[in-house]
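Only one protein chain is missing; all other protein chains are in place.
We call the chains A and B, going by the order they appear; numbering starts again at 1 in every chain.
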Amino acid sequence: MSTHSSNNPQANHDEHLHAEPTTFISKYLISYDHKVIAKQFLFYGIFWAFIGAFLSVLIRWCLAFPGEPFPVLGNLLFPSSNGIIPPDVYTMLFTMHGTIMIFFAITPILIGAFGNFCIPLMIGARDMIFPWLNMLSFWLAMVGGVLMMASFFVPLGASAVGWTSYPTLAHSQWSPGMGHTLWLISLFFMGNSSLVGAINYITTVIRLRAPGMTFKRLPLTIWGLFLTAILNALFLPVLTAAFILLLLDRTLGTSFFLSAAISDVGTQGDPILYQHLFWIFGHPEVYIVILPAWGIVSDLLSFFSRKPAFGAMKTAYSMTAITILSAVVYGHHMFTTGMSPLLTGAFTTLTLLISIPSGIFFLNWLGTIWKGKIQLHTPMLFSLGVIITFGIGGLTGLHLGAVSTNLILHNSYFVVGHFHLTMAVAALLGAFAATYFWFPKMFGRMMSEKLGKIHFWFTLVPILYIFIGQMVAGYAGMHRRIYNPYEYNYLKPLLGLNIYIGIAVFTVFFAQFLFLYNFIKSMRCGEIADSNPWKVGTLEWTTPTPIPHHNFDTIPVVYNGPHEFSNPKVTGRDWLSQTEFVEGVSNT
Amino acid sequence: MNTKRICRLFLLFAIVTCTISSGWAQTQEQLHQSNPDFEKDHIHAKGIWPSPKSFVDTYSGPDVISSDGAHFDWLFGYVTIGTFIYFMIMIIGVVYFTFAYREKRGAKALYTDGHKEHKVTLFFDVLFFLSLDLVLIYFSIVDTQKYFMAPPQGKEVIQVQVMPQQWLWNFRYAGNDEQFGTADDIVTVNEMWIPKGKTVSLQIKSKDVIHGFMVPEVRRQMDALPGTITRMWFEPIKTGDFEIACMHLCGTAHYKMKGFMKVVELEDFEAWSKEMSEWSEARYDPEDAATHWGWNWVM
Partner (left out) sequence: MQSTLKTPFSHKAENGKLSNAELFFLVSLASWVMLFGTLILSFILARIKTPLWPPPYIESFPLLVPSFSTLAIGLSSVFVTKGFSAYKLNKQSDFKFYWLLAIVTGLLFGTLQTIALTKWMTFDVREHVYSSSVAFLILFHGVHFILGLSGLLFKFFNPSNIQSLRLWSWFWHFLGVVWLAIFMAIAL
């Protein structure tokens, strides 16, 4: 019989304890420790992010200098065409860029790395509730990564159907070869990796919160990660189902998504069904990617303004409202498929309703820095960058949510600019903010502030130019996924703009090496960080640095909210740890 | 190497790269401009800061040629200007707060927990919703009823069947007998003739993968799906030659899948239609299955 439901409050926290590993392999490779898994995910994500970024450089080279050989590496990569990127390779480039950036870079960094690192530490737990599943999550991601990497080298090349993988182009008749099959299998593994992680996160947040850590006292980072995990657990299976059906179509010759009009046998499949399934997952995926960044930014703005997060609970509730709304708005991705007019009206209304909760937490961010004592450290700069980029991205979402303007802009570069600003740039800047912020706790050393600030300016300014430029190009008529836009007369005037966007992309790409240098160098010889370098009160900063294997000797008891800054009742300093009991401020 | 040196080197590198590539960009543009095929009647973007007029001409999209396109342009302009105003408010807020309340100025942070200062945020949120979202919702519903709901019927409507395939556009007209599927159907490839001032109704179905039909000047697009007929209609009000773009990724040569839309005067169109229809009837070959695609006009 189970001994679980005892009255011992430590039971939950002790249940998942595991012995401290001693050998190299058990410590760094097959570790159960959430901190090690977080680092594994971080390195994994950074590795893939650089590959994805390099692919984007190749893409922009095509658009900026059509027909020119790619400098330096061109002859090595494309020997058969004298260094010029051929059109079929171009299709693979943007497909893999999208896939890698979403599933292999942003998701592992924000959810895999910072989810794993922050959740147990910030809620006051010794580890994730199921450490074994946590390890499984990373190794499933590893298998997915290996398969995706392998798909570059199979005959006929990698997948070339766009990251949305719409049938019927995704069927083997129109995209033959192993590339896309491997792509599907790889994403199947990635999906299950995220799913396992998400289930683990949900259970951990519900079960392992330290005594006194109510949902009201939960840092907003955890709110973001928790909501993301819920979306992941509910909607990844939808994608998995769609991928299974597509995989059967490709390998066994069924025809779930193959229409009667075009296949040899009298099947009655429907390619639109795939689009429905994909976007039922796909729209929540946008929020899966951005919610952790929102949470992190909401916290960091408060930490570095030295004042409580403005309307913290309202922020949390708006994020929850968006999470719920995100499940029912996917139709605006499919307005051009000849949807029923009734549905378009409903989806337009629902989509635009999202702006109410978004507006609330957005203005709360402004409220947080209002009358603060703003310390412009690198994480703060990146958080302010998220406000700006997500501001533009979110506002331009209005154009795409309404059916009238959507029919002009759908599939154009306006869409590309919009979704990059919201789910790519904002999420990535959030990830940078998180990296600069938690680096001292992760590795025990500070990252260089100076390099970080240069990295920030060389990232933010060109990146705004790139994506605002893309939106301008989109309204001028440039559509997505074309190898050479200048085939069209009305797109010829855009060459100048594309060249400058290209240059901005190259600048951003090289600026990321600055980050890489800073990251690797600071890991070995950065300034030694004390246990609470930013002077904030959340639970992870109460642990010594480096963090002991089981995080907390005794499970801390929480008395305060995460943002108790500049409280007039606290004398001597402007912050208060969540575990400190101060008469008149804290309550049990 | 110390950090300082890395910073300096990187700055130097960035400046040099930007200078060289800007120069390169300029020469590239000049090369393209000197190319006679390139510059026919298009204004070219003059680099990063073009004059306001050339900027507007280049980036406001091609001129509208459909009767209702101006409305969508107006709506786009309204939302763009509206969002721009809110964006400016936000940017001014972020920049002003960041500089006014930074640590160096020594002010003490305000402890806002428990304060009731949410009225401002609520005000802006409601204002935003009323001024932009509500307008968009209203127009989406009205536009749907007005423009997207019921395909036009009647004798006056020019009916065209469109069947894209990898990587070209097939068009089919009913011909003189106004019946689809007969010997005098006009079949064209990559060239769609339509008259000015008449409503054109398209029925679109793809032969293989998903394509997307769009003429940017019309300000409307519709997907071409295998197995399902989609509809699109508009009324051209200007004559000229326009390009049909494929909006959906449809394979390697997606970027080359370009058709032409020729908007001509009504009498020219009728003459063309009559001549083509007779020509087709004279050369009708029942064995030629590839030409006899098409479907009965679906109401």
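In the analysis below, a residue touches a chain if its C-beta (ideal position, glycine included) is under 8 Å from a C-beta of that chain, and two chains touch if they have at least 3 such contacts.
Quantities reported herein were computed from a predicted structural model and do not represent experimental measurements.
Undergrad: Given the contact rule set out at the top, which of the displayed chains would the hidden chain touch in the full complex?
TA: So, spelled out: the chain left out of view touches A.
Undergrad: Write down which of A:30, A:343, A:356 or A:557 is the residue touching the left-out chain.
TA: If we include the chain that is not displayed, A:557 is the one touching it.
Undergrad: Would you indicate which residue among A:120, A:144, A:167 or A:269 is in contact with the undisplayed chain?
TA: Considering all chains, including the one not shown, the answer is A:269.
Undergrad: Under the stated touch rule, tell me which residues of chain A contact the chain that is not displayed.
TA: Per the touch rule, chain A residues meeting the hidden chain are 1-2, 4-5, 9-12, 15, 129-130, 195, 199-200, 202-203, 206-209, 211-212, 233-238, 240-242, 244-245, 248, 252-256, 265-270, 273, 276-277, 280, 542, 552-557, 577, 579-581, 588.
Definition applied: only the chains that are shown with their structure count from here on.
Undergrad: Okay, in this complex, where on chain A does chain B touch?
TA: Within the complex, chain A touches chain B at residues 64-65, 87-88, 91, 160-162, 166, 168-169, 173-175, 259-262, 270-272, 305-308, 310-311, 314, 336-338, 341, 344-345, 348-349, 352-353, 355-356, 359-360, 362-364, 366-367, 369-376, 384, 387-388, 391-392, 395-396, 398-399, 401-405, 407-408, 410-412, 448, 450-451, 454, 458, 472-473, 475-477, 479-485, 487-490, 492-497, 499-500, 503, 506-507, 510-511, 514, 517, 521, 561, 563-568, 574.
Undergrad: Quick check on the complex: what are the chain B residues that touch chain A?
TA: Its residues touching chain A are 3-4, 6-7, 10-11, 13-14, 17-18, 21-22, 25, 28-29, 32, 38-40, 42-48, 50, 58-62, 71-72, 75-76, 79-80, 83, 86-87, 90-91, 93-94, 97-98, 101-103, 107-113, 117-118, 120-122, 124-125, 128-129, 132-133, 136-137, 139-141, 143-145, 147-149, 166, 205, 207-210, 212, 214, 216, 219-223, 225-228, 230-231, 243, 245, 247-256, 258.
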